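What follows is an incomplete set of chains from the complex, kept in their original frame.
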Amino acid sequence: MSIRTDLAIESAELYWETAETQDIPGVSCEEDGDEEIRITRVEVLNEEGEKIIGKKPGRYVTIEMPSLLESESSVQQKASRFLSQELSGMMESTKLTLVAGLGNSEITPDSLGPKVIPRLVVTRHLLSHLPQTVEHLAPVCALAPGVLGITGIETGEIIKGVAERVKPDLVIVVDALASRKTERVSTTIQIADTGISPGSGVGNKRKTINAETVGVPVIAIGVPMVVDAATIANDTIDLVIDTLSRNSQGEFFDMLQNIDREEKHALIRESLPKEMSDMMVTPKDIDALSEKIAHVVANGINLALHKGISEEEIASFVS
Amino acid sequence: MSIRTDLAIESAELYWETAETQDIPGVSCEEDGDEEIRITRVEVLNEEGEKIIGKKPGRYVTIEMPSLLESESSVQQKASRFLSQELSGMMESTKLTLVAGLGNSEITPDSLGPKVIPRLVVTRHLLSHLPQTVEHLAPVCALAPGVLGITGIETGEIIKGVAERVKPDLVIVVDALASRKTERVSTTIQIADTGISPGSGVGNKRKTINAETVGVPVIAIGVPMVVDAATIANDTIDLVIDTLSRNSQGEFFDMLQNIDREEKHALIRESLPKEMSDMMVTPKDIDALSEKIAHVVANGINLALHKGISEEEIASFVS
Amino acid sequence: MSIRTDLAIESAELYWETAETQDIPGVSCEEDGDEEIRITRVEVLNEEGEKIIGKKPGRYVTIEMPSLLESESSVQQKASRFLSQELSGMMESTKLTLVAGLGNSEITPDSLGPKVIPRLVVTRHLLSHLPQTVEHLAPVCALAPGVLGITGIETGEIIKGVAERVKPDLVIVVDALASRKTERVSTTIQIADTGISPGSGVGNKRKTINAETVGVPVIAIGVPMVVDAATIANDTIDLVIDTLSRNSQGEFFDMLQNIDREEKHALIRESLPKEMSDMMVTPKDIDALSEKIAHVVANGINLALHKGISEEEIASFVS
């Protein structure tokens, strides 16, 4: 797969583009939601599915909320609740949860993780000192480990080191992702029970953080914040070819349309000047969008971890 | 010209791509600089030149410093000095200068202008109260007027309103621009004595700010901070076609190479999905780069306005 | 009055401390509100009142909401609504309003004004281009003029210059203030129809911005964000003396308690080392508090200017 996507649903969509059927061998898909928010639950069932989808066996839920961009707080609240429900569906009952916010707070499209952390209702330190203030809350701790380029330490190593001391029985990692589609940027949340490779959104992939490497179950929550330049170029070429084909006949355009897709993608990657690999494609109002989506994700996690706490109460905990 | 560029030098380069000669009718070009920093002085001499280049008659100087990205402070200092010299070459002796930093401080690639303002040695308010502290300095005032979407007021109107009160005899505007080439982002400075249309870098073009609209000479200093998505797509397609052509023969690739450029650009613009117009392509480390280039530009302006002040002294004025 | 306060209510409280009656000659006072939010309307009626209170004749409304600090969004919403009502009570019907956010965005306790501006529903620029999107909204424009130390231009000059071009019939200025009491910091809003002297909160007082200097009515909205160090010192000494007096008898403590207040204040001011004048006393969580209060103030202004728009709609306008 030459085009980068971190979303299982986009891998499925790529399959559907050329397949004659909606059924993907080794993969189950289920849709849910309402007119504002669409939920898709993709499960990779076995190695056959993994091979096709390019994702490890496990559950991948996407919550898509196109109108989140228009900033209605009712949509944001609903999105938090849907996230909470889907997250709860993946969690078993836990004693202590560690939430890790991955990414670089100084690079806006990579700052989702660090922005979520201070919005969480964190309680672990209050359990011994002020137990009465948190008796209706679950034990939660959090960490923004930073990025390899700044720390010199793999994010997974930091999480493992801290996890070995605080002994959580669940780790939730939050990170920015890369999408194939501009319209998904900051409007889609993916929840996966297979862990994550940090730095997918911006920069190179790093060592995977999952149950195997950390030692306890890992749930990953990711939001696409960038589209990479090669994807933009590729998609545009596809659109150009489509437009040309629709408007014309003849041998040339037949040929054009029949260019092998794989080959074309490879060609584009090769042709891109090296400066391009340091560029990211991101919405103009990414600063505001990242604040908004961080709020949605943090509240979703708060609601899932602290059962029976209202959104009003969450606000009073998180200054 | 369907592809957007704010740089006169890029307009010239586009001409040279297809022309058989380096001479552009109605335009003079001159190169200067050293192995680290290249200076190009383009002058649009008349309407013929304007028609070809797409820029108003006047002087356009570009200072290109590719290694600025590698952060050597000696290159930054040299860039500030070159900017100071070129700026001085365009300025007549002035009594009071107003520097306006255009753009949106909340959108990093559009924040150059607002970032330059607090780094200027501003003296106008000290002339009456503490004249002895600024007797060797020129009268300077500054303003970050904000953007139309936030203020509801055209940037040019704010500048004109303030200029009518403080009565400068020169206005310098600083703004982020859009380039056609990713390698120019945050490494090229353009100085023009023809004014500016704010919002070129990010967002829609606005009313021009120039000597005619403001009432006193206007010098514009611009730095490309983004490349637009259509440019990226277009350039990639060109590169793909080139690669294909080099590696193959036959009727198809001949045709491919002979697609009319203008037509192709138009096609790409039409094919781009509407979400794309809200996307920008920008370097991953834009936050750090915008700090660095703001420093270079502010120091260049400080050195040009306050003759005989050292860079060390500037640092002591600007906390 | 040696102790600095920008709040009319604190001037009144200082009077009451020593007076034998609640009646202040030339001043009327009225209380309103509920158990969460206290509203006090002070009106300085004439020169006698001005002399006692140290404030120009006019209306000064304070909205105090101590529990705002605990971050319940219902209190914030109520505060916005109360602010909207009080503001409406001072405004006559207007055609175009200009809101100016005073202060320095780079100094957190002085950043309230600049933080309010991007949260306003600004419409002036849409009236000609997209009138259908704003037909139910009032014409509003906004400006963050910056501070004298950065611009070299008095804030009042910038506002006057812009006002002469856009011709508003009302100017609302928003600024950070200084309070005498730490518990008022970021929990109290003052609305005054007498204008404002920018820089009260942090730094030196500047030229007044009011109907006389700007040419149209000026309503000032201010929120205390700092307490100055001399006030802290003075209040502590008072508290120490009180504690001593309560716990002991004898000639010494009688004397202590009878030290003339005016004299003591003067003494404290003289004794303070000069470095102290560059210090500010501010809450530890000032960054978060200033965000919260900016939100409350912006929404209050939005509701007052755009009658018949819901808070949900406001959120959808302000990205």
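Letters A, B and C mark the chains in the order given here, with residues in each chain numbered from 1 onward.
We adopt the following convention: a contact is a pair of C-beta atoms (placed from the backbone, for glycine too) under 8 Å apart; a residue touches a chain by one contact, two chains touch by 3 or more.
Everything numeric in this text was worked out from a predicted model, so none of it was measured.
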{"item": "With 3 copies placed, total copies in this complex", "value": "4"}
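In this text, only the chains that are shown with their structure count from here on.
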{"item": "Contact graph of the chains (line, ring, star, complete, other)", "value": "complete"}
{"item": "Centre distance in Å when chain A and chain C are each reduced to the mean of their C-alpha atoms", "value": "43"}
{"item": "Rounded Å distance between chain A and chain B, as computed from the means of their C-alpha atoms", "value": "36"}
{"item": "Distance from the mean Cα position of chain C to that of chain B, given in whole angstrom", "value": "40"}
{"item": "Residues within chain A bordering two or more other chains", "value": "285, 288"}
{"item": "Interfacial residue positions of chain C with respect to chain A in the complex", "value": "70-74, 285, 288, 312, 315-316, 318-319"}
{"item": "Of chain B, residues touching chain C in the complex", "value": "105-106, 117-118, 122-126, 140-146, 148-154, 157-158, 160-166"}
{"item": "Residues of chain A that touch chain B when the two form their complex", "value": "106-108, 110, 182-183, 185, 202-203, 227, 229-230, 232-233, 236-237, 239-240, 242-244, 252, 255, 264, 267-268, 270-273, 275-276, 278-288"}
